[in-house]
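Please read through the structure below; I'll follow up with questions.
Here the complex is missing a single protein chain, while all its other protein chains stay put.
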Amino acid sequence: MSAQRPASKSELMVVASAHALTGKRVCFVGVGLPNIAVNLAKRTVAPEMELVYEAGVFGANPARLPLSIGDPTIVTGSTATVSMHDLFGLYLQGGRIDVGFLGGAQIDRFGNLNTTVIGDYAAPKTRLPGSGGACEIAINAKEILVIMRQSTRSFVKELDFRTSPGNLGGAVAAAKTRAAQGWGGSGPSGVITDLGVYGFDDDGEMALRSLHPGATLDQVRASIGWEIRIPQSFPATPTPTDEELRLIREELDPTGAYVS
Amino acid sequence: MSAQRPASKSELMVVASAHALTGKRVCFVGVGLPNIAVNLAKRTVAPEMELVYEAGVFGANPARLPLSIGDPTIVTGSTATVSMHDLFGLYLQGGRIDVGFLGGAQIDRFGNLNTTVIGDYAAPKTRLPGSGGACEIAINAKEILVIMRQSTRSFVKELDFRTSPGNLGGAVAAAKTRAAQGWGGSGPSGVITDLGVYGFDDDGEMALRSLHPGATLDQVRASIGWEIRIPQSFPATPTPTDEELRLIREELDPTGAYVS
Amino acid sequence: MSTSKLVDMRTAIAAHVHDGDTVAIEGFTHCISFAAGHEIIRQRRRNLTLARMTPDLVYDQMVAAGCAKKLIFSWLGNPGVGSLHAIRRRTEPAALAPGESLLEIEEYSHHGMVGRYVAGAHRLPFYPLRSYSESDLPKVNPLIRTVQSPFGGEEVYAVPPLNPDVTIIHAQRADAEGNVQMWGLLGCQKEAAFAAKHVIAVVEEIVPTSVIRADPNRTIAPGLIVSAVVCEPFGAHPSYVQGSYDRDNAFYREWDTISRDAAATEAWLQEWVYGVKDRAAYVAKFGGDYFKGLTPTSAPSGSVDYGDYR
Partner (left out) sequence: MSTSKLVDMRTAIAAHVHDGDTVAIEGFTHCISFAAGHEIIRQRRRNLTLARMTPDLVYDQMVAAGCAKKLIFSWLGNPGVGSLHAIRRRTEPAALAPGESLLEIEEYSHHGMVGRYVAGAHRLPFYPLRSYSESDLPKVNPLIRTVQSPFGGEEVYAVPPLNPDVTIIHAQRADAEGNVQMWGLLGCQKEAAFAAKHVIAVVEEIVPTSVIRADPNRTIAPGLIVSAVVCEPFGAHPSYVQGSYDRDNAFYREWDTISRDAAATEAWLQEWVYGVKDRAAYVAKFGGDYFKGLTPTSAPSGSVDYGDYR
């Protein structure tokens, strides 16, 4: 394969997310981009990774790209298919999940997430899906990766509703609460957007880690509703390889339903 | 079949126990005599009865007499084989069991049972098996039938240890506790011994209901450690039919391991 | 052993679903009884409290048809597609049609909903879990509370039992007595069934009791807790049944378009729910080839041996 067309923003997100999974063992998979990222990672940087779907599947081996989290293709050929009670109790709360993927309508500088409502809870402007498993994934997966497109509507100073806790009001508060409340995990470790990759610094606040090829700091600043921390120097996000693009375009999302 | 040899004391217990199950729907089965009684009832007075074994089997259809509560013959051909968590949580505590059978080393006048120790708990004279499922069967099965041979060692004024609650200190206390503590059942409804059948009167105290053929009131009184309540008049326990004896002797316990 | 509980869907819904009831149609993406949902719509049940982890299209349709007064749920979306627009029209004040009122909302996380069914099924006054810490959910749902551990005093969260008046589950097979077996995603069908006062079991196939008894570990609900058994092939469409047919992803996407418009939604209900008398008519309306296209090739589990012990 050569003469690939350059990576799209979605493809950059997917490949950066896959890289963040290097060497990980057990990943809680969501639908959409996280699903493609995880399947890409399994074919490249994390071949031993076990995929866990909240629908009740451990060690999934999907023969096609699942449209939904409950697609029959994730069941057939899996290592274990279990009840939701077992999945959320034994696997997630029991502390067996290394990485959980989350997204949301809103995220704040500390990685707290809103997937519940825009506007007032009792009389919302937009009613969103709600928690699903996000609230407990945020608390119990050992680490959290967030995938979201940047915009001032979604990267906000203040959430309308906190569905899933991240670093709360900062690293100190978060560490204290995690210990006192027996959280299984240590919260968000990275945010992957269409413009770059972010980590969390010692204050528990989001900070740019790498900028995607083609993206600018102006774009980054203009699409985040607070003054984002940007270190003195930072690398560019590695450009997707031809093989990564081929896997996405030919195997994982041949119709371009998600990554276009 | 005719010219059967007369019923033994064990056979009288088994047949009287089977009669107590007339029309019952779901019965929690123990090993030994209760097991034979329940299987006899299923072949005679309660053909629709479902057998539940605490090992995790609902709707058992054993092809042979199980020696233990976990015999493989109770699994093969059963309606449902489930985990202990489901058996004790969904079936028993969930309120799906009509009748539980219990026995014990000691019983008192209110049907409280001891299966834990004879003597002091910390330094016992005899260490017994303990509760197993008895404590929760006593609390959560809708009604309890007790099968025990009479003796002053076992029908005692005061238990050495109360493993499984019956009518506590009497009917009033028991009713109050059952309501306050959310018990699923109403406690002991009958005691079947080698000499007779007992019920519980309005005070929650054991009282003779029928005397087995061949047994005398003197024997009854001499083998109970308190002054047992005996009504003015009471019937004789029905003599086992030839068919009942045939079923026990030829089908249910052909080697006479339990009923001899 | 017992008498048959086999009835048609109309009879089952008429007997066990009443106005004002709390109804749980469970099945996590897999085995959702759309057939039952549509019959509830046809029988014009009103003021139902609809409980379900993921309301999915089935509750979007029931809400559109005016059956519901309240939703109890943990994730409100069209899985893999987007929003449930009919429900959004009843939850966003700006979208509310004249004369309509907002749906009551009682919302949890997935583990919380599972815990509610578990507590209901186990007859426990609450179910403890490590969730909700520092989430706003407990602030808007007074039924998410804390409980103190008697070992060390640690506080965790707790949810109360949920005991539906009726739970409706779909599965691959049952016998006429209502012993239900299922494979693939198990969701919380078992817990929701044991928690309910009545259970309607809808299956693709009625099998002899001997088939059930040959593999007792596959039973998720015994006949003991089942009030009615309905045989309804393709009764879970557009959701799916593992090994029988695929999820109709095209319809899930199509519903996104239909349901954005109240009139189109009503027209769809008229044609595909009110306009067919039962699920067999619904299936016939698609034409036989349609479902052939959703049928997977075979992937057999293989047989294991329980042993005949005599």
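Order of writing sets the labels: A, B and C. Residues in every chain begin at 1.
We take it that contacts are C-beta pairs under 8 Å (C-beta built on N, C-alpha and C of every residue); 3 or more make two chains touch, one makes a residue touch a chain.
Given the structure is predicted, the values throughout are model-derived calculations rather than measurements.
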Item checked: Omitted chain's touching partners, listed by label -> A, B, C
Margin query: Going by the contact rule already stated, which one of C:Asp19, C:Glu271 or C:Asp308 would touch the omitted chain in the full complex?
Written below: C:Asp308
Note to self: So one chain is hidden, and I want to know which residue out of C:Gly82, C:Pro128 or C:Pro233 touches that hidden chain in the complete assembly.
What the structure shows: C:Pro128
Item checked: Chain not shown: contacting residue from A:Phe58, A:Phe155, A:Phe200 or A:Tyr258 -> A:Phe58
Item checked: From C:Asp165, C:Asp215 or C:Asp278, residue that would touch the chain that is not displayed -> C:Asp215
Margin query: From the list B:Pro6, B:Pro47, B:Pro129 or B:Gly256, pick the residue that touches the absent chain.
Written below: B:Pro129
Checklist line | Residues of subunit B (touch criterion as defined above) contacting the omitted chain | finding: 31-32, 54-57, 66-72, 75-77, 81-85, 88-89, 92-93, 116, 121-136, 139-140, 161-165, 168, 177, 181-184
Item checked: Hidden partner chain, residues of subunit C it touches -> 123-126, 128-130, 143, 145-152, 154, 156, 158, 160, 172, 183-184, 186, 211, 214-215, 217-218, 242-244, 246, 296-309
Note to self: Please output the residues of subunit A touching the missing chain, sorted low to high.
What the structure shows: 25-26, 47-48, 50, 57-59, 61, 63-64, 71-73, 75-82, 86, 89-90, 93-96, 182, 184
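One rule holds for everything that comes next: only the chains that are shown with their structure count from here on.
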Item checked: Minimal step count in the chain contact network, subunit B to subunit C -> 1
Next item on the list: Could you tell me which chain's Cα centre is nearest to the average position of every protein Cα atom shown?
Entry: C
Margin query: Need the CA-centroid distance for the pair subunit B / subunit C, whole Å please.
Written below: 40
Check: When the C-alpha atoms of subunit A and subunit C are each averaged to a single point, how far apart are the two points in Å?
Finding: 28
Note to self: Roughly how far is subunit A from subunit B, centre to centre by C-alpha average, rounded to an integer in Å?
What the structure shows: 58
Notebook entry, point to check: Residue numbers in subunit A touching 2 or more other chains?
Noted result: none
Margin query: Please output the residue numbers of subunit C that touch at least 2 other chains, ranges allowed.
Written below: 190-191
